[in-house]
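The structure is given below, and queries will be raised subsequently.
Chains shown are a subset, placed as in the full complex.
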């Protein structure tokens, strides 16, 4: 703001309110409830972290090299951060986000870092602020408050830490008390980082670092290059993918490879929750190979049926993330491509969309599906009733824009009364920011503690059961829901 | 959870938080607000109960026989309970839910009861838990905390009570301080239990137990057996139902019978809120009799117009419950039929759907419609603006999945600022669980007390007006809205 200086003499009355001071962070303010929350949190805070769904690059842990500079670690790959800066006129290129056509972008980490610091006030009240400042303090031990005046100081301190052996990925993995971390790969991935991890005793079935089967780019015929990727799938598996049957077989072959790399889950990011068999799927498939995208939505819905069927056979837990209008920001997409903050949520109909899938598999004891949403209106109206009715359905943690203190709180407030706690999946960090994992889980544990504390304070749940519940939510439930009980 | 035992040593720090301890249950935790809530609640808690909409079997009160065993009373007919257990793999058949084809289901009440107890942790944070534990304690005087270890103890204690004369339905009716209870019947019902009640001085116009006219199964041509039921309607009324005019006349005849059995309301459960006249309705009707279901939605919308018109003539208050996708769970429906927990809410458009009906009747002083929803998004966006604008429109209490502490609280928070308190209908328990009626009303009174207390604490409403308001919400308003002022 123009006259920020006018307020420069303002100082906090005390240490209270400084995000660094996290002892009671995120707990309800009322002292009685806060005391209960603190006690409940004590039953969860030291439990190992289960990270069943995320986007950490497995090469990081396979190679265990030092992280790059602070800007490349914390700013460049984080679309929460780059989109907020873009929204106030700082182009992603000025933050080092790679361009599709190779146009040079900012390459000086320190310059990127200063740009972040200069606009740090934009993040007030956001989870990015919370996560980032706690990472500075708790992961890197940097207590200096972050801002324009201290940008270099913080940069240098973190950069120095990143050179130390205790800040290598595997060392941090141990320090974070991570029990198991699932990464996400497409069927065309050769999974070589996971092979290296297995060789080192870190990966494979039951391992500490495992993969997840994410076939979207082979299922979405509207995604440019689909037919080429299908051909690659054929080469990789030695299957004849000119027919739908061969395509399906090739996908099965890849699922086996993913199972061998420890996968316990598949993951599916679709524009909608539409499901349903297509009667002439071979014809549809061949037309798509010939370039037709007309029936893309039908094909995606059909493939969800197929993947559900495969899940009943091979036991992979299905995860569905529908409802993003991808690449909404045309200019951003043209310059920087996918997954850089241009996706916007849309209203999603789970009830009609999933009906065919649930009719066929919803009560099959071998099948399990975890549903995520960007559309909060579905929490009470659709998702809690579905999860509270079908044995196969679990509710995933609040996702993406909803993975935030208020989002997590509203999730429990809207879902619990119909689905209870035990039809939810436990927290999922869904992040590519490895260093933020412990903070994200801690935020979820604190919010759950606060919600449960309110139930206790309002005479709705005894304290002992609340304590048991928070431990279940933090640890036991995700292990069970995502079939990770052998991983440790 | 796998290591529940690990937490077995946990015990509540004190009695606080034990749901049994209800003195301040559901009041806001902040001591100042809680004190106000307690005072306001005092103005409502002893007022008689008005139950203008529910599904208690009138035969229960007509015959006044002892209730069956605890499982048949509390578990088997409660789809909140059976669906939650189904969601975690306990099939409804194992809980005694009758099968359509006569396949045997669990018949041992004690076995069913133990299955509930074993899974009781699933209900943490749900209204079912709250209602049930308070029914044990307050209706049956059983203080033992319910759980796997105490299942038989609680079962035996309740079973013993059920043999005592003070636990017969009519005795409980008196103890519950019920002033009037409306049941719900279809037009084909012979209303004989209501005749018996009238003969005993309990029923008929102005009586303590009255009926409600619910014609859905004669209006929804997609409901299997519709044409047969229409023919039954013809027989019952002596009208020629081969034409639409005769059908309409027959419905009018049944409304008269319902009025004679004390009805003050009709009730309509439709998939959507669509309304509108059909110009060629006789042709549509005859086609439907011939088996066509093509224009089912049009016919339902047309019939809502007809029923609104009839309401202007005979004074029945119309209630509309739209927005459930019925029988979503195909396997459940095939095995156990309707109304056993398989319905899922969907997004509902009241604004466009109701426009024809409100254009014609919305400002007619003889007409009144009470709107319910399963789609909370409509509270601020559609329902509060409609109720706060049309003289004929009132907002029904949060329904079904929303009849819960958080649901009731959000209802007041989202509706009041646009519709005020006096365009809402007061609480409606909508239950078939007779013994839970006082607890459900008490929950609503407590939540209203808490909401009003916050308004007082934030300087938005004087205490004396808040006290008057809570008494109105609990008692005076439903008597007036549902035209029950002569029933007592």
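Annotations for the structure displayed:
First chain written, first letter: the chains are A and B, and each begins at residue 1.
Methods note: a residue touches a chain if its C-beta (ideal position, glycine included) is under 8 Å from a C-beta of that chain, and two chains touch if they have at least 3 such contacts.
This one's a predicted model, so the numbers in the text were calculated from it and none came from an experiment.
With respect to copy number, the whole complex recorded in this structure file holds 3 identical protein chains, 2 of which are shown.
The rule we apply is simple: only the chains that are shown with their structure count from here on.
One rotation lays the C-alpha atoms of subunit A on subunit B, and its angle is 120 degrees to the nearest 5.
Subunit A and subunit B have Cα centroids lying 39 Å from one another. Those residues of subunit B lying in contact with subunit A across their complex are 1-4, 6-7, 10-13, 16-19, 21-22, 24-31, 83-84, 86-89, 121-127, 130, 325, 328-332, 341-342, 344-347, 374-377, 401-402, 404-407. For subunit A in complex with subunit B, the residues that touch the partner chain are 28, 30, 32-33, 36, 39, 43, 347, 349, 351-352, 355, 358-359, 362-363, 365, 377, 380-382, 384-391, 393, 413-414, 416-423, 454-469, 471-472, 476-477, 480, 485.
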